[in-house]
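Every protein chain but one is kept in place in this view of the complex.
The block that comes next holds subunit A.
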Amino acid sequence: MFEKGLYELIRGIRANKGNERNYVLESLKECRQEAKSQDLNIKATAILKLIYLDMFGHDMSWASFHALEVMSSSQFRQKRVGYLAAVQSFRLDTDVLMLTTNLIKKDLYSPSVPEMSLAINGLSHIVSPSLAQDLAPDLVSKLTHSSPIVRKKAIPVLYKCFLQSPELLRTCWPRLRECLNDEDSSVVSATVNIVCELARRNPKNYLPLAPQLFKLLTDGGNNWMTIKLIKLFATLTPLEPRLVKKLVPPITNLIQTTPAMSLLYECISGLIQGGLLAGIQDTEEGEELASVCVTKLRGFLVEGDSNLKYVGLIALAKLVNTHAHLVCQHHDVVLNCIDDDDISIRYRALELVVGMVNPDTLSTIVGKLMRQLKPANRDYVELEPTGSEDEDDMQEEVMHPKKARGAMIPLELPEDYKHIVICKVLEMCSRDMYANVTDFEWYLDVLCQLVRFAPAVQVEGTAPEDAEEAEEELEELIKKRDVGEAIGKELQNVAIRVKSVRPEAVRCAEMFIVGRDGVFPAAGGGGKRVLGDSGWIVGEYASLLTNPTLTFDSLIAPSSNTLPSDILSIYLQSITKIYASLTSSFSIPWTSERKTYVTLLTDRVLRFLAPLTISPNLEVQERAVEFQELFRLCTEAILAQPPSNTTEIYDPPLILTQAVPSLFLGQELNPVAPRAQRKVPLPPGLDLDEPINPNLPSLIVAADYNPSLTTDDDEDKEDAKFREYYYTKPATTSIPKNQPASHGIDSAAARSSTAQTPLSYQNVAEDSYLDADIIARRKKERQERHKDDPFYIFAPGGGEEITDADLEAIPVMELNLEDVPHAVPQEVRKPVRERVVVVMDEGIDGDDGLDEEEEEKGKDKKGKGKKKGGLLGVDASGLVGYSLEGGEEKKNDYEEEKEARKEVERLRKEMEAAAEKVREREEMEKAAAKKTKKVKKTVEGEGKKKKKEKKKEGETEGEAGEKKKKKKKVKKEGEVEGDGAEKKKKKKVKKEKTVEEDTQAATTVAE
């Protein structure tokens, strides 16, 4: 039998059109046979064919041993195939990997350079921790090899070895460092490359190289290396601010002279990333440099090359954090990018504009974004041409392609993009507590419109194993993904915080609730989650509803049962609230009609609640049962109260006018900072375990007999303080308002027509993104407001008719501006911006409730999130904070150790004091059953029992910011004391240590 080579295989696949799969399977079978062959030639050919087939998805990992055999061939052509196979298919868990050590070692010392480079290159792909340790010394010896090809190849491989076992860095670094002085430029360049990578993990170690690197930068090597050098310096400057002054001149020079866009971009990006611009921000020089950068970046955007546009936007987005005013000058070009055909560019532009918005530009930008979401807006784009797969096509020279036209397709915005647009709109508007929103009515309209634009929630295939569980998961997922949730939160926020537009906000919510079936079609379409917060709003502000009965009807419609359970439980609460507002009125006489009406209402609620009392969702069930009881009581009371007639006047039942409303009425709800609760001081003498009143049952019994029983008798000072805290309203921290927000519309309209906005009025006209009905409503409102204004001309029958009129038919007089020599210059007054009162979060002592501890944790998380995966699945975090010299760390350690010792000392004293207290208490109270509980509560695990000591340790650890070091010290302390309890603690500490800081562990081991 004559074996076919790779060429025959490819030809064969191409000849068997339509039957490729069978042919490939057949060939794979042959390869299996051939791979077992004794003849290395046949074996190598088989492996080569397998490599080819591997590209098409036919896994070749089973052949790893055969690949190894081919690797060890003495013939270069076979060895090359073997290494290629290893590179393509070996992984860290490939079992033959450990057999490669000696083979690679041998090849590393091969007299022939090509063979040596094969081994080095192969190693760069398959290096594992053990290979790294075994072969690193050999690689280091290659750093002084006579051939520059070998030298430059050994350097990146060493980097790969460091990733696998970080301690190698310390031993190899001195030799590696010398390569920066190599005579061959590509060797120097390779060294710069990996120093740049290493410095990203731990820049501190490479600061001493700064002078040498600076020389390389100013000597002006090739652009590739210059780019890497700038990247490298950008990581070093944050640690050494003095470098900024030195670097600015050469980089400025590069920016002004280089013709290479990639270098220009890197310079600008390096200036931003390295904090160079921020560092010299206040100087005149800095401002000048920043404006040069921004001008160059503007050039990127207007160049017409989409790639430059893309990177320009990235750089601007980074710059906007520090130099927003400069970036804003160019917002005309940036805004054009928002509407770019290219989704990638749109994403970038979107990120940028979020940083650019100010009160003047907000409505323009939001308008533009919303116009994109409007389904009617379709742009056409040309696809890349797709050719047929024929020989002709494949012979098309890649460097000189023929001209071809692609198909035209409508630009389809991905749902994900729409989702992000909506989120960004919300982010822009709500930023800094609505600092940019001047017209909240407009904002509410935008929110309503956004709900209609909300993309359907896409849920990627979930395993339908357990139907019920899957459904729950699905609900969770939708909750996270649906923008309706976010829009609802905004609506709620506005309703609570901006009192002047609260009625409008309530109206919006009402619209969603009532028009549920119209706004949210049963299938498809997202945004349904807005119903949750809308439900809350209509309930909480029931008195502001324009049509409470209709809202009430929609809430208790049987179709509400199908809503997600969390929304349903909000509904239940709202139903009762609206019920209270509908029935509580004192002024409506209790006539028999009224009685019938109320009875009916109550009955309907009860009917709605009945099926929900057996809801599988606990929250819904609980609320339904509770309210059912309440409404039953109401029914009883209503039936018991006879209606007024001509002779006798009866009041409505007290349960309706007093009891039910008192459940919900009281102080208005104000926004509270998320963590403010934690800072509420514990009222003195409050013991949470103490029953509020030991003889409560008897009191209740007494109350039944004595309705005049009152509770407010004595109020001492402390009580007054307590009262003041809980019941007195603190002053809101917002800016005093001059005018209600409703007046903002004119100023907003005037603003959009002033010269400040480069776009024409039409471009941002609201009708381009708001739906007709919303616009009609706005118009009507405006007319209402200007009813008596003689400067407004109205169409006789209201605004709607105008739109229907034939606009073409209206005679237009030509206006010649030149004939009017000096038209009276119209005074364009910059409209004074009105401030709308936005209620800020309430906190304690003006504190926003954000704990430092919390922030610390956030930082920690961020740092951890940055971990990046390295080769063969090992992450490179081993190099994070990895010091080259062992000494430095010890010094720091000593400082921290001292601190930690103090801390431990303090804690121990506290613990002793606490133990003392407990002992006293124990003597006093002999009631054994309650004891354990109490000790736990009052001293918070500060007891002397070992168990609790352990717990306490956990707590203090949580509190302290710098976890790692302290624990280490605690461990030492434990040894000193030799106390049993301490030993237990030590064990725990040890465990945590290993989990949390492998880096640290690595260092200690090395030491």
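In the analysis below, contacts are C-beta pairs under 8 Å (C-beta built on N, C-alpha and C of every residue); 3 or more make two chains touch, one makes a residue touch a chain; residues count from 1.
The definition used in the following text is that contacts and distances are computed from a predicted model.
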If you look up the hidden chain in UniProt, what protein name do you find among "Prolactin 2", "EIPR1-like beta-propeller domain-containing protein", "glutathione transferase" or "AP complex subunit sigma"?
-> "AP complex subunit sigma"
Sole residue of A:K43, A:H66, A:K142 or A:K231 that reaches the chain not shown, by the stated touch rule | A:K231
From the listed residues A:T100, A:S189, A:S534 or A:S584, report the one that touches the chain absent from this view.
-> A:S189
Of the residues listed, A:S262, A:T322, A:Q573 or A:T599, which one is in contact with the missing chain?
-> A:S262
Consider the whole complex, including the chain that is not shown, and state which of A:Y310, A:F440, A:F453 or A:F627 touches that chain.
-> A:Y310
Kindly state which of the options A:K36, A:R91 or A:R919 is in contact with the chain not pictured.
-> A:R91
Where subunit A meets the chain that is not shown, the residues are 6-7, 10, 48, 51-52, 55-57, 59, 61, 75-77, 80-81, 84, 88, 91-92, 112, 114, 117, 121, 124-125, 149, 152-153, 156-157, 159-160, 186, 189-190, 193-194, 197, 222, 224, 227, 231, 261-262, 265-266, 269, 306-311, 314, 341-345, 347, 381-387, 389, 391, 393-402, 406, 411, 868-873, 876
